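The complex appears here without one of its protein chains, the remainder shown in place.
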Amino acid sequence: MNAWGFYVATLLIYFGVDLLSGISLNLQFGYAGVVNFGYVVFQAVGAYAAAVVVLGPSGGVASFQQYVFGARLAFPLDLLVAAAAGGLVSLAIGMFSLRRMRRDYQAVVLLIVSLIAIQLVSADVPLFNGANGLTGVGWPLGQLLGISATSSPWIYAAWVLAICAAVFVGVTWLSRSPWGRSLRAMRDNEAAASAMGLNITALRLQVFVLGGAIAGLSGGLLVEYIGAWSPGAWGYAETFVIFTAIFVGGVGNYRGVVIGVLLVPVIFLEIPRFLPAIGYPGLIDSLQWVAIGLAWMLCLLFRPQGILPEKRLRVGRPVGPPETAVAPAEGAI
Amino acid sequence: MGQLLASSADGIVVAAILAVAAMGFTLQFGLTNVINLSFGAVMTIGGFTAYLANVAHLNAWLGMLLGGVAGAVATVALGRGVLRLYARRRTQLFEMMMVTLGMGLVIDYGLQAISQNAIYGYTVLRGAPLRMGPIAVTPIEVGIIVMALVILVAAEAALKFTKLGKALRATAVEPSLARSCGIQTGRVVLITWTVSGFLCGIAGVVYIISTQSVDYSTGELFLPLVIAAAILGGVGSIRGAVVASLVMGLVTEIVAGYGGAAYSTVAGFAILVVVLLVRPGSVSGGAEDRQLVL
Partner (left out) sequence: MVKPRVLAVGAAAALGAVLAGCGATAATKGPLVVAGVIAITGTSSFEGSNQYDGIPPAIYEINHDGGVLGHKLVFKGVDTRGDPADALPAVQQLLATSNNLVAVAGPDTGSAPTIVPVLNSAHIPMMAVAGESVYDHNTAPYFWRLFAPDSANGIAMGLWAKQKSFTRVAAVFATDPGSQGDLPGVLASLKALHIQLVANISLTPDQSSYQSSVSQLIQAHPDVIMTESDGGTAGTFFGELKSLGGLVPIIGTLATYTPPWLTAVQSAIGAADMRQDYAGLITAPSKPTAAVTAWDQAVKGAKSKLPVSVHAAQNNPFGVTYYDGMIAVALAMVAAKSTNPVDFNKKIASVCNPGPGKKVVYSFAQGVAALKAGKQISYFGATGLIKFDKYHNSFGGMEAVTSSASGSTIKLGSVSVASIEAVHVKGVA
């Protein structure tokens, strides 16, 4: 296996996984206005679910790793379980975090949920082997075909991108359906949407669970490629990287999300590896985060709609501009 | 029983540290309606300032004061300088929170670059513990508790009895009406940024006195607890923030005292989740976004 091929294939796989995240968050945030700052939790849940149903029964305390629900399921049950786990946990968390609450409260509560989750998993070894995470996860579909993910990364990349394409088509179609239009109505004017007979809480929960299932799927795909998954990968900062991608690409525009995911988590985060080392070890990494913060702020300042802005709906009467901002108190300026 | 008493005492100490930060946070939150996610980063600025003051052999209390000043300067610069750029472009309330998040990233990782990602020890104001049965507290911890109480009383009194306090409450409720009543809302906002920034800086110093070290992520790690306490206490309520801090501090330390140290912060956060489940109305702050006041 050529080293360059391996590297590029891995980037394609990461691109696919991040794109699934982007699609999921864009559906939740761009279409429904639900701010899921705890996104990475649902991805991790999917990954852990996929891992434990691929690894087989846990050897218990005597073995080098322990976990719950160990099983050995064949393709495609592994990925279905991952998606179902992401969806179920979303349902449970959505039940209390999606109540009628200010949007910024919701965002913060979800952020706190993601902090709780990482501490819970780190603290509780019998659950998912604590801070050490799980290793030795295989790829059930590959086993069926007699190949492994790391020896045939191009096949794995093709597989991930195929799933990505299917999800992309499905979610785009859903977003244009009447259901998608009611999501936008809810986002733009909750009171009006509610008055028209839309069940706001149910709509929010639906979009949250669907997004969670996609998150679980993406986590499953990632863990079956890497073969290991540890709580360290669950930092809430990962969620913000995808949010930056959506802001850069275009909120509410799936093609924009594709561009954003390519630009931010793939190209932008890979470029520093090619730079010569400067300063103390880790300086480039710090500066990279400073740059992400600045990119985020500049995007919100100069082009809040992103590279590809959301398209106006052409159905029926044109909808008004989305939620005009309240003018800041003039005396303050 | 001994353990319960000891843990409760520890819980009050933790609550006092949390309360100083939560009061500062809820003050600016209550007026501007922006959940300021760069609050933790400014706390870290306050902490580093006190650390530098200590390196320069300044008195520890003076260092704390300087930390507060640094917090106030940084907060005013961010609030008046950066956030107003966005307000002019009619950025919505929610996007404003995103802006503060970006700002927090820039400050945190800028500090990481400057501090070379190292931990700096900060040991000041140490003294022998005062003992009462199973309870043991150090003098500086008593000092922090007293300080939290003084801030609570002073802030409540200022809000209630002074002209400025009344102007602030009026602006928070209905800025346009306040303006038409002749209140200079701009000045009210500026003073609020200054005071809350000062408290934020002080909170950073108090925090590192307790942890005895400072690094770039000091405030970032503490911020979720601060926000949880502020939300639990109700928007803009100084009293509420203190009560919420007390509840969270007691729960985390009692859980830790009974062997669940690894779960202590989880338990602290869990209170917010439980309250959301049982009485969503009490903390939800209304379903609608409020007005941005800058």
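Residue numbering begins at 1 within each chain, and the chains themselves are lettered A and B in the order written.
Heads up, the rule we're going with is that a residue touches a chain if its C-beta (ideal position, glycine included) is under 8 Å from a C-beta of that chain, and two chains touch if they have at least 3 such contacts.
The structure presented is a predicted model; accordingly, all values stated were derived computationally and were not measured.
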Given B:V14, B:A50 or B:L276, the one touching the chain that is not displayed: B:V14
Chain B residues that touch the omitted chain in the full complex: 2-3, 6-7, 10-11, 13-14, 17-18, 116-119, 121, 123, 126-129, 134, 136, 138, 207, 210-213, 215, 217, 221-222, 252-259, 261-262, 264-265
Residues of chain A (touch criterion as defined above) contacting the omitted chain: 1, 3-4, 6-8, 10-12, 14-15, 19, 61-64, 119, 122-123, 125, 130-133, 135-136, 150, 161, 164-165, 168-169, 172, 222, 226-233, 254-255, 258-259, 262, 266-267, 270, 273-274, 277, 280-282, 285-286
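What we mean here is this: only the chains that are shown with their structure count from here on.
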Touch list for chain A against partner chain B, complex: 35, 96-97, 99-105, 107-109, 111-113, 115-116, 119-120, 122-124, 190-191, 240, 243, 247, 279-280, 282-283, 286-290, 292-294, 296-297, 300-301, 304, 323-333
Interfacial residue positions of chain B with respect to chain A in the complex: 35, 82, 84-95, 97-99, 101-106, 108-110, 112-113, 116-117, 171, 175-176, 179, 184-186, 189, 224, 227-228, 231, 262-263, 265-266, 269-270, 272-273, 276-277, 280, 283-294
